[in-house]
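Every protein chain of the complex appears in place save one, which is left out.
As written, the chains take the letters A and B, and residue 1 is the first residue of each chain.
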Amino acid sequence: MTGYFLRRALVLLSTLLAASLVVFVVLQVLPGDPAALMLGTGARPDTLAALRHHLGLDAPAWLRYLRWIFGILRGDFGISYTYNVPVAELVRQRSALSVPLALLAIVLSTAIAIPVGVFAAARRGSVRDAALMGAAQVGVAIPNFWLGILLILLFAIHLPWLPASGFPGWGEGLWPGLRALILPALALALPQAAILARVTRAAVIETLGEDFVRTARAKGLTRGAALWRHAVPNALIPVVTLIGLQFSFLLAGTVIVENVFTLPGLGRLVFQAIAQRDLIVVQDLVVLLAGSVILVNFTVDLAAAAIDPRQRRPGA
Amino acid sequence: MRGAWRSRNLLAGGAITALMVLIALVSLVWTPYGPTQIDIVHRLATPSAAHPLGTDLFGRDELSMLMAGAQSSLSVALIAVIVGAGIGVPIGAFAAARGGVPDDLVMRACDLAFAFPALLTAVMITALAGPGAINAMLAIGIFNIPVFARITRGAARGVWGREFILAARAAGRHDTAITVLHVLPNIAAVLLVQATIQFALAIVADAGLSYVGLGTQPPQPSWGRMLNDAQTFIWRAPLLAVFPGLAITFAVLGLNLLGDGLQDLLDPRVRRAR
Partner (left out) sequence: MLAVENLSVSLPMEGGRVPVLADVSFALARGESVGLVGESGSGKSMTALAIMGLLPPGAATSGRVLFDGRDLLAAAEPELCAIRGRRIGMVFQEPMTALNPLMSIGAQVTEPLRLHLRLGRAEAEARARRLLARVGLAQIDPHRHPHQLSGGQRQRVVIAIALACGPELLIADEPTTALDVTMQAQVLDLLGELAAEQGLALLLITHDLGVVSATAARVMVMYAGRVVEAGGTGAVFAAMAHPYTRALFAASPHEAGGRPAPIPGQVPDPQHRPPGCAFAPRCPRAQRDCVATVPVLSPLPFKGRGLGEGSACGASAASPAPSPPPSPASGRGSHVAACFHPHPAP
């Protein structure tokens, strides 16, 4: 198990490093000089050069890459050109919104999808199965940002229950903050839940056909006990993997959905940083997001190995 | 009964997709009003005989804009898929034909690409390279490349193990010739299903990009932009925030159904498992 863990951790680190290189190179290739943007169009060439030097932009690309990477390794993400604060500080502020939002969305989506998928699989072919899967088929097709607008229409305008936009922060207690996150989390979670429910249903149907489920029934377990104790845990292995893969979609979705609800999270920060050519912030954020995707998938693989003894085999 | 299910997916999906394509084509020659024709007097009108879906904040006819939006949305998505498949399929086919180190490299590169949330990176690329339909096509297309490379490689490897390939190799055929003559025709069905799915995803991505102002630029109408505009006036004209979303959902639903139907048709294993 430790050997497996170490090998996976090594792959994880090299992927992260490669991801950082890709981000850096892409940002070098794309047009946009942060110094020119900061000073405006009328800047004098010598002021520009001085600023470029001050920001370290005049150093060769490889040196700037190394400075950046070793800075990150020391926990120094650099200083935002526009906000003039450490990027780490910015990320910390914005994460207070984005991380709970993503977590809430994942929890909601899983809590909806797994029971629905298992229920539909257990009653496959029935009217209720067909209705649930029809709804899921439509749910998959709904873009999350439009669902966000619909939710605003319904629960903020038509029924004035929840705020349509903004985030009061956690300073005033848990509930005001949570209230502001319910609709965005739902907008993110429901389309994901639709996909997850379809996959759960298919996985459970497949495991229900397995011999060991028949063995369980031959032991005298009821249909429900065989389903929940034997079929569902086996079906969850691909489902857990999918939840990990969905995390990437979820992050991308957050970028847009935070715009729908004008929430000051990481997604909005990405936009502002891009608009102002605050390249160091963009660079850091993309690497952090890619890193969190890699890390989540790594965790999911470990979770799958924890569920499935076959994956713990040495050399697997 | 199972047969009916299968063909129902295929029929419904095919019909919706055909309808969307038809609307997009018709919008090139005819829309009830000019989709960019401003009529401030009748701005934010509710649906009526003159404007079946009402008008937007500049008095433009909502229906005409939706039709023109179908055209821009479908063409961005189509080109994005062509870019993705056009580059991804050869890469995947090459990896499968070569195996060994080139194969490993291609697969690691795909893994790496999947670590970047696609839409987020598309946002970054369009924002830095300049907003617009062309850059949106490229940004979405780039993230279709690893998808097509991976699926092509997986399917092609399956075909490479088959006997008729061995026969062709024994006959002295070059790898490239075998790929073109034997491998690609055998995986075309799988690629078609994937292309349908990616088409649907590209429509959502395009709508997302234009919603945040990075995709198709005004005055050319786009569904995402229309949603963004509608949100500003959501209190006065809530319906404007509904129609473009319905159009996106409908188009995506049609393509997903089509993909499911094709998948069932082509994969006997899944068909039996249903």
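As a working rule, a residue touches a chain if its C-beta (ideal position, glycine included) is under 8 Å from a C-beta of that chain, and two chains touch if they have at least 3 such contacts.
None of these values were measured; they are calculated from a predicted model.
Q: Which residue among A:Arg92, A:Arg128 or A:Arg223 touches the omitted chain?
A: Reading the full complex, the residue touching the unseen chain is A:Arg223.
Q: May I ask which residue of A:Phe5, A:Phe70, A:Trp161 or A:Phe212 touches the chain that does not appear here?
A: Among A:Phe5, A:Phe70, A:Trp161 or A:Phe212, only A:Phe212 touches the chain that is not shown.
Q: Just the residue numbers, please: which parts of subunit A touch the chain that's not shown?
A: With respect to the unshown chain, the touching residues of subunit A are 210-212, 214-223, 229-230, 233-234, 307-310, 313.
Heads up, the rule we're going with is that only the chains that are shown with their structure count from here on.
Q: Using Cα averages as centroids, what's the distance between subunit A and subunit B in whole Å?
A: Taking the mean C-alpha position of each chain, the two centres sit 22 Å apart.
Q: Under the touch definition given earlier, write down the residues of subunit B that touch subunit A in their complex.
A: 111-112, 114-121, 123-125, 127-130, 200, 204, 207-208, 211-212, 227, 230-231, 234-235, 238, 241-242, 244-245, 248-250, 252-253, 256-257, 273
Q: Touching subunit B in the complex: which residues of subunit A?
A: By the definition above, subunit A touches subunit B via 15, 18-19, 22, 26-27, 30-32, 137-138, 140-143, 145-147, 149-150, 152-153, 157, 205-206, 209, 248-249, 251-253, 255-256, 259-260, 270-271, 274-275, 277, 282, 286, 289-291, 293-294.
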